[in-house]
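Please read the structure below before turning to the comments.
Every protein chain except one is present and positioned as in the full complex.
Up next, subunit A:
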């Protein structure tokens, strides 16, 4: 039996080569699976950029490819945030665009002409393959079992928590950032293990790349110092830690400061202070360790602890003092909202309004991680069992990331890698214990040999129980069933939940065939072809990037929500009466107003549903003029039917959404299918805007802002006159005082 060809192949030197080859093949297959499971959207729809932010990244990439790196760096974009403009080159993370630009030029150099759009669409799947590879390396550092790394790579490749941000077409910063995150951590672990400057410097380089790619780099900036700090507190100081950490910090901080958007933040912002503090602390500890070589005293441990406490306390007090006195910038608002989930809702509606900043719902954990989420604690426990430096890292990471993932939906993304590591550790231990227990003909004796490397299990369980074929069969088959279920779940989630481009909607016809609803692009191309190149389009900020990317028209606000006042201005224009809104529109040179209306189709992500956020954000700036309370009925309901409040019915948003809507229902009563409301028989009247375009399913409605009246009348009078009313009756309407803006 021992001389069978299989054993020859699996043992000794040949065996090592065979296993290496197998491992490479498996990793290649995993990468292929990771890439291909992300292609649902390309196959179902087409090669198109998804959602909102990717449209900006795509536009910036096109600019980079067309104009070259230097003009990209200095890019001042006057077609967004009209009339302010945006210093785009200095306010973005350029890593993503530069990466795809480099890929584009390499492919061009190799005479493979590829459209930049296809590179952008396929960048995220491509990098997910690399992420699986990086995951393999990271997990291999954690475990001696070779299967753990492969399992982790497989998990990472298809886990929905990561797929949600990396399907083909979601060309967002996270597409490459997760790869960089995992790889930076791998390099860091490697640096801590080896204590060499080279690994530390490589960590710093990839950290710098990460900084250039995603704002989430702050997570690394705080996690690595925390790891070092915990190791110090455990009394595990060694020169390896000093070398890797100081090298990483000195080089990494310099690298991060090369990005204009980050700039001096690493020395000013409180988010980065812990890294600096640990850097200083480590110098002290190193010095103390150095002095210890000369003092043969046993009191040294105590001295060291005292010193740590004193210095750390002093640094903390200094930090607090500096923060209070305003030298160091206070913690950013997004950061506060991490600790106090209610903070954003009260203080910064603009942050709270973003859907991905909402707290995570509990089912989401299972939805995104499936059975990994309950292997996760087991894996963390495994790390406690042999508590080496790298296991401490896993434990800290999992504790922090679990908390953050519970606070913000989008941070599920940072939790996913560590869940994959921990789950792979747990599962590989189970499989190793049960599968490898008895390969030979004499199960019992062999089992003792093989499981001797698993002290706890072999000590706890009697050999007969573990090695009997029944228990093996049960455990292995149940693990396989869970794995298969996991694959099925991942595929199902990817195909159903995460593969919609949200620019193109799909629905099913009664006969089961697919029906594509393409209103967004229809409307944006209408804008592109029927309006002057410089026509300013006002819409809620969600659609700013898409208008810029697809319609190529200047916008007032977009998804880079850096100017709250400007957004509030748009919110005020949307939520006020026409008489108030019109001057605002004129002052901002608005030519067209775009609203999204889902009432006809039952599309729930429309502007009326987002309307309260506009009101809230406007109320934050003009509490006297816009009041959220006025949009609720006396019973506290948010209604759009004939019970709606007068403020609601007179608001520009309401009017634009329902203007002429009742004409769709000849004779019958107009129904809003999203909110299930019957609308008043008479639709709202618009006097300062005129309908310019309405898409096929009424999802996008575009209105043109009227010019001033030729006869110097105000618009309501003019409209009333055109309709044949007498002037007297017309003036009876609510008389606007200030209409002319000039």
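Structure notes:
Here is the rule we go by: a residue touches a chain if its C-beta (ideal position, glycine included) is under 8 Å from a C-beta of that chain, and two chains touch if they have at least 3 such contacts; residues count from 1.
Note that contacts and distances are computed from a predicted model.
Taking the options "Ribonuclease H2 subunit B", "Vacuolar protein sorting-associated protein 35", "NEDD8-activating enzyme E1 regulatory subunit" or "Defender against death DAD protein" in turn, only "Defender against death DAD protein" matches the UniProt protein name of the chain that is not displayed. The missing chain, though absent from the display, is touched by one residue of A:253, A:402 or A:697; that residue is A:253. Only one of A:19, A:62, A:117 or A:268 touches the absent chain when the whole complex is considered: A:268.
Of the candidate positions A:103, A:230 or A:315, contact with the unshown chain belongs to A:315. Shown as candidates are A:113, A:293 or A:512; the residue that touches the absent chain is A:293. By the touch criterion stated above, the residues of subunit A touching the omitted chain are 195-198, 200-201, 204-205, 239, 242-243, 246-247, 249-251, 253-255, 257-258, 264, 267-268, 273, 276-277, 279-281, 283-284, 286-288, 290-291, 293-295, 297-300, 302-303, 306-307, 311, 315, 318, 322, 325, 327-328.
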